[in-house]
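What follows is chain A.
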Amino acid sequence: MLELDQLSVRFGGLMALDGVSLKAGGGDVLGLVGPNGAGKTTLFNAISGLVKPTGGGIRFEGRDVLRTPMHGRARLGIGRTFQIPQPLHQLTVRENLVVAQRFGAGKVDRARLDDILDFTGLAAKAESDAATGLALTELKALEVAKALATEPRLLLLDEVLAGLETTGKRRFMAMLGELHRRYGVGIVIIEHDIDTISTLCHRVAVLNFGQLIADGTPDEVFRDPAVIKSYTGADHA
Partner candidate 1 sequence: EEFLVGAELPMSGALARVGSGMHEGVMVAAEVFNRNNGKHKVKILTVDDESTPAKAIAAVEKLASQGVVAITGGYGSNNIAPASDAANKLKLVYMTSGGVDDSLVSRGSRNFFRINNTAGYERAVLGLLDEMGAKSVSIVYSTKDATSDLAVSVQKALASKGVKAEAHSFDPAITDFKPIINKVKLQDKSEVLLMVGYENDYVGILRAARVLKPSLKALVGVWSLATPKMAAEFPDLMPNVYGTALLPFPATFETADGKAFADTYRQLYKKEPDYLGQFGYVQASLLFDAIARAADKGTVRKGGIADELRKTDRGTLIGRVQFAANGDNPNFVHRMGQHQDKKIAIVWPKEHATGKMAYPAVPW
Partner candidate 2 sequence: MKQRLKPGFIALAALAYIVVPLTLGTNNYVMSVIIASLVIGCVALSWALLGNLGGMISFGHSAFFGVGAYASALATTTLGLPVAAGLPLGGLGAAAASLAMLPVLRLRGPYFALAILAYAHIFRIIATEWSSVTRGAAGISGIPALPVVLGHDFSGKTGAYLVILTIVTLFGLAYTLINRSHHGLALRAMHGSEDATRVIGVNSTLLKGAMLLVSAFMAGVAGAFNAHYINFLDPDYAFNGLWVTLPIVAAIFGGYRTIAGPVLGAVFVSLADQLVFKELLPTGHQLVLGALLVAMIMLSPGGLLPLLRSLGSGRHA
């Protein structure tokens, strides 16, 4: 269970996050939505330790992780993907996962790796060079696979569904649902597509200009006029 308490991040004059308090995980799939530049990725960065908050607190499973280094948070069970995929250089797809598993989960389990490769549709590309031989969506799948290999208890997914064809998207969503059911992994997912969010998520949090403007079930949230205005730009419901 992740608890954010009045979390703030400032870049120079810009409040990228402005006192965000939020609970996530604990078996939920939480959708994180908001206009471009609202601070969604920054929130992930703060949770996983890439960005140092200028204020507020982060607790994971009851423990204050504000001072835990990035790799420590990963080992505690916070996995994440990057919006701009960052494959590990000079390594094949499989080696990417080996490293993630060895260091993130502390063991190497070949069977589980093959499982993950299948799961994410990367089996055919397992021996390709990760940095140079993949199309954009394959890179996104690799992001997810890497995060899964660390055996996270909380998975932060940053726009992994964007750019996927409809079928691929469906497959991916099914996979996430299964992940959640099978391993009890808590998921926070950033996604712009409202339909996807509505199907996938139990809860939705909306960020706008660094502030949390709504938090509730998809139905509740997407009926909120403030959300509709900021998010779809439309005045009608």
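Quick note on selection: all candidates are chains of the complex that A comes from, given by their letters.
Following the convention adopted for this analysis, a residue touches a chain if its C-beta (ideal position, glycine included) is under 8 Å from a C-beta of that chain, and two chains touch if they have at least 3 such contacts; residues count from 1.
Being a predicted model, the structure only gives us computed values, none of them experimental.
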item	value
Touch assignment for chain A within the complex, options 1 or 2	2
Partner candidate 2, residues of chain A touching it in the complex	48-50, 69-72, 74-75, 79-80, 82, 86-91, 95-96, 98-100, 102-106, 108, 131, 146-147, 149-150
